[in-house]
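Right after this comes chain A.
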Amino acid sequence: MAGEGMKSALYRQSARRRGLAFAALLALAALPPLLQALGQDFYVSVAARMLIFALAATSLNFIVGFGGLVAFGHAAFFGAGAYAVAILAERGVTSAFVAWPAAAALAGGLALLIGAISLRTRGVYFIMITLAFAQMIYYLFISLKAWGGDDGLPLMARSTFGPFDLGNDATFYWVALACLAAALFLLDRIAHARFGRVLQGIRENESRMAALGYPVAAYQLACFVIGGTLAGLAGALIANHSLLASPNLLHWTQSGTLLVMVIVGGVGTLYGGFAGALTLLLLEELLTGVTVHWHAALGLLLLVVVFRAPRGVAAWLHGLFSRGGTK
Partner candidate 1 sequence: MNALLEIRGLAVAYGASQVLFGIDLTLAEGEVATLLGRNGMGKSTTLRTLCGLSPAPAGILAGSIRFAGEEIAGRAPDRIGRGGIALVPEGRQIFPNLSVRENLVAFAANRRGVASPWTLERVFELFPRLAERQQNMGNQLSGGEQQMLAIGRALMTNPRLLILDEATEGLAPLVREEIWQCLARLRAAGQTTLVVDKYVERLIALADRHTIVERGRVVWPGSSAELDADHGIWHRYLGV
Partner candidate 2 sequence: MTQLILEQALNGFQFGLMLFLLAAGLTLVFGIMDMINLAHGSLYMVGAYLAAAAAAASGSFVVGVLAAVAGTAVVGALLEVAVLRRLYQRDHLAQVLATFALILIANEAVRMLWGDQPMLLNAPAALAGPVEIGGFSYPAYRLLIIAVGVAVALALYVVVAKTRLGMWVRAGASNREMTEALGVNVKRLFTLVFAFGAGLCALAGALLGPLLAVQVGMGESILILAFVVIVIGGIGSIRGALVGSLLVGVVDTLGRALLPWLLRGFLPAETAANLGPALAAILIYLLMAAILFWKPAGLFPARG
């Protein structure tokens, strides 16, 4: 009976949810052959890009939603991962098994450094100091001509990945999907482990956690580093996807876009980043077909989200579901 009580209200694991997740994974895995059968090969690559952004947004959601830290510099980790892969490739290191972990480690190390300093501040000042660090990284990369400056650093080919050919869009898509699924699984485990419980407590009531003997900043830093590391992996993927480590990946508007994805999808929900990235990128695809002024349409839609679905699309859909669904 006591064991039942331990289940936290926010993160309930259930067989039904696990089943749904598995079904969704299968459906996503079946997408490339389906698109190819429809003669829409081009969209396999588009879909892969969505998955990569979903990973980046998920990593940010872990920091913002689960850690309760509103960070405005996630592009730094995303971009650093991309540049790590490109720089290594330029030096002849093309194996994904070396380059991708290196990219994640670089982003994680950066997050450790930036987080350790930024976590001295709170609230708005935290938002701004993380932004400042991201801007430093941005300007550092565009100023260094050796790394391509404004033009970015191109890759000759996608990383080598054992026997698999990442040059094939479908294979690349599946690898990206595997990375996303693994990250979601990992974050779900973390959320339910001791560490996740502590983060939940900190988000709920920081001072009370300190009064229970928790060194709050250390846990927040760990959370920040985990998010940064995963963003680095997403960066490695996006560089492979577009065969370019672009300074645009480091720009503050990229941080803004990722944050918008998180808010649109649902802050603090496991699938929020995924839902947000998908929603935003799909809207972009749809709206560009309809109007050249699609940015304005997107802006209006975002305003609708703010005022009509304040807890994000995921929660809004969930609400629709539970109203119309069983019971």
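On how the list was made: all candidates are chains of the complex that A comes from, given by their letters.
To be clear about the criterion, a contact is a pair of C-beta atoms (placed from the backbone, for glycine too) under 8 Å apart; a residue touches a chain by one contact, two chains touch by 3 or more; residues count from 1.
This structure is a prediction, so every number in the text was calculated from the model and none was measured.
Candidates 1 or 2 all come from the same complex, and the one touching chain A there is 2.
Those residues of chain A lying in contact with candidate 2 across their complex are 64, 70, 72, 117, 120-125, 127-129, 131-133, 135-136, 139-140, 142-146, 252-253, 256, 259-260, 263-264, 267, 293, 295-296, 298-303, 305-307, 310.
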